[in-house]
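For this depiction, one protein chain was excluded, whereas all remaining protein chains were kept in their positions.
The block that comes next holds chain A.
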């Protein structure tokens, strides 16, 4: 999928900010909801292929 283009700027890093290797984990994602995806269309087929062969997106790209 094409990248999301965002024209508003990122904030300036606050003085004194620190994080190990410049990254600071803070929270977790909310629990997911199980839903049925429709087994239709080319993108579903790619999804099913990844799922069955336990492949990631980047492995799939190659």
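Definition applied: contacts are C-beta pairs under 8 Å (C-beta built on N, C-alpha and C of every residue); 3 or more make two chains touch, one makes a residue touch a chain; residues count from 1.
The rule is simple: contacts and distances are computed from a predicted model.
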One chain of this complex is missing from the view, so tell me which of "Checkpoint protein", "Ubiquitin-like modifier-activating enzyme 5", "DNA replication complex GINS protein PSF3" or "Chaperone protein dnaK" is its UniProt name.
"Chaperone protein dnaK"
Chain A, residues in touch with the chain not shown (by the definition above):
1-14, 17, 19, 21-45, 47-48, 50-52, 56-57
